[in-house]
Structures are given as C-alpha cells and as structure tokens.
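What you see is the complex with one protein chain gone and the rest in place.
We call the chains A and B, going by the order they appear; numbering starts again at 1 in every chain.
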Amino acid sequence: MSSSDAHAEEGGLPHHAHHFESQAQQDGAARLGMWLFLGTEVLLFAGLFLGYTVYRHFYHEAFHECSRHLSLVAGTTNTIVLITSSLSVAIAYDAVKKGKNKVAAALLVFTILCAIGFLGIKSWEYWVKFQVGELPGKWYHFSEVTAPGANLYYTIYFLSTGLHAFHVIVGMSVLLWVLKGVVKGKYGPKNYVAVELGGLYWHLVDLVWIFLFPLLYLI
Amino acid sequence: MAHATKDEGHGDGEHSHGIGRYFIVWLALIVGTTLTVITGRIDLGAGNIFLAITIASIKATLVVLFFMHMIETPAANRIVFVTSIVFAILLIVGVFGDLWTRNAMSLPSSAPSTEGPEIQVPGSAAPAHEP
Partner (left out) sequence: MSQSREHGNVDGELAAAPEVNYLNADRGVWSWLTTVDHKRIGVMYLVSVLLAFLIGGIFAMALRVELLTPGPTIMGANTYNRMFTLHGVVMVFMFMIPAIPGVFGNFMLPLMLGAKDVAFPRLNLLSLYLYWTGATLAISGMIMGGADTGWTFYAPYSTTTPETLFPVLLGVFILGFSSILTGLNFIVTIHTLRAPGMGWMRMPLFVWSIYATSIIQVLATPVIGLTVMLVGIEKIGGFGLFDATKGGDPVLFEHMFWFYSHPAVYIMVLPSMGVVSECIPAYARKNIFGYKMIAYSSLGIAFVGFFAWGHHMFVSGQSTFEDGAFGVISMFVGVFTAIKVFNWVGTLYRGSISVKAPLVYICGFLFFIVFGGMTGIAVATVSLDVHWHDTYFVIAHFHFIMVGAVIMAFLMALHYWFPKMFGRMYHEGWAMTAAGFIVLGFNATFIPQFLLGNAGMPRRYYMYPERFQALNVASTAGSSLLAIGFIIILIYLVFALVRGKRSVDNPWDSRGYEWMTASPPSKHNFDETPIITQDAHSYQKPGEEVEHVVI
C-alpha cells in the first residue's frame, strides 16, 4: 500500500513503491490483498457460525426461546444503522474519486458515528443481560428460560457479537485513519485505493451482521 | 513495457456511475430487513431458518456486488471471496454432517439414559450412571 508524505495536493498524492511498475499495478495488488484478508475474516467468523449451527441443532428449543428474549428493537435498529453506514461509506469513496473531499469527510464522520451508535446499542444490550443473568456457559442464571442448552445460546451470542463488535472497533479505527488522509488531501482522484480498502473492511463488518441478526434475533 | 500481469488497477473507478445505484441498494436492504423481521417472528417451523438465510444471502449479495464493487472488480478478487465462502460452508456442512449422522445417544443433548440395567462399579456405593 502506498506510503507518502501528508502534503496536501490537488487530487491526492500518487506514489508507488519501487518494486511496482505503476500506481495502477500497486493498487491492483492492494485490492487483491484486501480481498484475501476479507476471505480470512470470513473463515474466522465461519467457526462461530459453525458453533451456532451445532448448538442450534442440539438445543433448538432453547435457542428458539432465547432469541425471543433478545431486544428485537435493538437488533433491528443496529441492522439499519449498519446498512446505512455501508451506504455512507460507499458514497464517501465515490466522492473521493471525484475529488469532493469535504463531502467524503462528512460522510466518513457519519459512518463513524453510526459505528459508535452501534456499539452504544450493543453495550446497552450486554448490560441488560448482565443484570438478568443471560450469560454464557457456567454464568448463566436466567430464570425465564430453563430449556437445556440456554447457557450455550448465550455463549454463542456473546462470542459472535463480541468478535463482531471488536471488528466494528477495528473498522472504525481504519475509517478514522482514512478520514485523516481525506481531510489532509492525501487521497483524491489520483490516489483513492486506501479509501476503497477501508470501505471494503467496513462492508465486511456489515456483511457479518446481516447474517448474525436473523440467526440470533429472529428465528 | 508489456505487462504480463492482468490484475492491475482497473478494479473500478474506470466505469463511472452515479451514486443512485447505492441508494437503490440501500432501499432494497431496508426492504429485506423489514421482510426478515416480519417473517422471523411468524412460526414456519423449519422454513424459518431457510427463509432467514435466503433473505440474508440476498442482502449480502447486494452489499458485495454493489457496495463492495464486486460487479466490476477483476476476476481474481471475485474468486478469492467466493472461495472463502465455499470453504466456510464446507466447514459448517462437514461438521454438521457428523452431528446429523451420529448415533442419537452420543449427542451431548441427549439426556442420560435411564433404561438398561444399573451397573454397579466395584468399590463405589452409587450406581455408575445417575440422571
């Protein structure tokens, strides 16, 4: 990925490392690298989706009941927040390519605010669960669901949403770093691949949630 | 200089399009979310999980194709992502196949068997299996 000094220049500061023939070749490499990394993230979450599949199969009654005790409002709101943040980051990337850095910066700020909102709602959900004992494994003491395996439902819940929240934080940090580059004029029509890659990572975060939401909250 | 490599920076941006398509996708995602929330709380038995996964997959496909520009990205990137999904599915299906075909009594979810003779373990007071 290109490294360049943060000089504000019209259209962004193109630069490619000595082992690449051109900026285009370097950008292509960066894209492929990010898609590969996203592939590893898919496999990482796959393990948790496996856990969900396995324990849902064992304890479908408990899983069904427990999902009714999650806040549908919180989950749906979070889903809409993430989808909208995906929209804003996609438009931000488009804006950078067209040289509209101010618009892009505003959209990136909005995206980051969405991320914070997501985390806020999630934290509230977690806090509620601590209060009533909807906790994983040996900590479970929620009196309303006594079907066997309820504790494992919350194990899967906390592991999946926890790992996802960690990725939200990472994604947010990446977007903050991209925002800095956009504001300083480092990125523009001549140099925008970093914005694209940051956006790709954020979209992955959205993708994971698109699957987690129905599996945990709805069915 | 001739480039032998094909996977260069024509990933996107070469085809400029308006941002209108992003709003359309967003709308479709919102519709999909609404649909899945409504149908999720209706009891369809086994159909619930299939419907939920189907709607989620459609939403995901839209995000990947349009927000992540996979519709206009070089083939290598597409192959990478699709392959990762395929192997994720392999992991889940392969392991699930084990559970599905295991003897029911050996599953963790089966309650201890109360049938059969009580086995006295030498030296201990209690029978070998207790509920």
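Going forward, a contact is a pair of C-beta atoms (placed from the backbone, for glycine too) under 8 Å apart; a residue touches a chain by one contact, two chains touch by 3 or more.
Only a predicted model underlies this, so the values are computations on that prediction, with no experimental measurement involved.
J.: Of the listed residues A:Thr76, A:Thr111 or A:Asn151, which contacts the missing chain in the full complex?
T.: Considering all chains, including the one not shown, the answer is A:Asn151.
J.: Hey, which of A:Pro14, A:Gly28 or A:Gly75 is the one touching the hidden chain?
T.: Final answer for the missing-chain contact: A:Gly28.
J.: Kindly note down the residues of chain A that lie in touch with the hidden chain.
T.: Answer for chain A: residues 1, 17-21, 25, 28-29, 32-33, 36-37, 39-41, 43-44, 46-48, 50-51, 54-55, 58-59, 136-139, 148-149, 151-152, 155, 158-159 touch the chain left out.
J.: In the complete complex, the non-displayed chain touches which residues of chain B?
T.: Touching the missing chain: residues 1-5, 7-8, 76, 83-84, 87, 90-91, 94-95, 97-103, 106-109.
Everything that follows uses one rule, which is that only the chains that are shown with their structure count from here on.
J.: Touching residues of chain A toward chain B in the complex: what are they?
T.: The contact residues of chain A facing chain B are 21-29, 31-32, 35-36, 38-40, 42-43, 45-47, 49-50, 53-54, 57-59, 72, 76, 79-80, 83-84, 86-87, 89-91, 94, 97, 148-149, 192-193, 196, 199-200, 203, 206-207, 210-211, 213-215, 217-219.
J.: Touching chain A in the complex: which residues of chain B?
T.: That would be residues 1, 3, 5, 7-13, 16, 19, 22-23, 25-26, 29-30, 33, 36-37, 40-41, 48-49, 52-53, 55-56, 59-60, 63-64, 66-69, 73-74, 76-77, 80-81, 83-85, 87-88, 91-92, 95-96, 99-100, 107-109 of chain B.
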